[in-house]
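With one protein chain removed, the remaining protein chains of the complex are shown where they sit.
Right, chain A next:
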């Protein structure tokens, strides 16, 4: 009979022991090599974005300084003037840790930050805040769900103190992702209730498991952009650093790569995304407006988080491709008003490092495609980023104002 039992349960027991052995006896906070940190910092994969292990390892590396660069799809525009290429090519004292992909917005970044609050404490960061995020709907539920990891939600639940911002964050989470396995606890936080003792234990237990899992799978990294795209371009940069020479090189490269269309859009992008339906896109953005959006609330959650960890942040506001904007009929005044509203929200609360490039979309070869910076645009970004990260900066003094969390602010229409 025992043999029979063993035949039934043996495989399960062996599997359980193997999993516990492999995953749980594995170090939850492994040391990660510099090479791997570099790979992670430019991989731009879902894995890296969700992995606490990789983010924490790189951002707390004492010998190499990684700075979180928050944003979305622009990070994937890895031409020769991309921030990661410049930092590597000129052996700067920092390396960008790129966070954010297509469709990521403030709420995604806010939950991602929950996994590295300790590592952000008193440090610096760069944040590209795109006016395109501020649509009437705000964060796209599908994109948010895609980037969201349970560990982020659990970390938030653990970090939260029942503050106004925490309640709003939980409420926004439930709006954007109504179905999840942290739903019940999020509802409690949204209502301003304390989590139960059982909840706290459950969070700790699950986090423990997820951390081990995370550490285990962090061994395998995919998408080695660093060796494939960053390093070769960094090696090709003119030495030593010369801004004039860089502009010339950027312009030369850009001219070759944008010669098939009248919008100065990178050829490959134009062929893949626009060529087939160019006509249909004319005047397609006339009614776009970024003035009213729940994104203003989500952005405030991010600002709250930066204030909480006392992180000194440089905000970059990108422009749109002017020729493309003219073709699609995007309202330039609306764009300027959006930027003004974002700037007001920043400056009123003491976020004074702002690289406002929003009016530069018409400069030659500033944009790589429709809304993403490239070549000369990246160089303009570098003019802000390099001094901000390499010269001593005074400590920031933030004055958080919770009125920016309100629906009134999200829906406020700036006067013309």
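Here is the rule we use: a residue touches a chain if its C-beta (ideal position, glycine included) is under 8 Å from a C-beta of that chain, and two chains touch if they have at least 3 such contacts; residues count from 1.
Convention: contacts and distances are computed from a predicted model.
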Missing subunit (named according to UniProt) among the choices "Cobalt/nickel transport system permease protein", "Teichoic acid D-alanyltransferase", "Radical SAM-linked protein" or "Lipid II isoglutaminyl synthase (glutamine-hydrolyzing) subunit GatD": "Teichoic acid D-alanyltransferase"
Just name the one of A:27, A:142, A:383 or A:403 that touches the chain not displayed here. A:142
Specify the residue from the set A:93, A:196, A:284 or A:348 that touches the hidden chain. A:196
Footprint of the hidden chain on chain A, which residues? 4, 7-9, 12, 103, 140, 142-143, 145-146, 181, 184, 187, 196, 198-199, 202
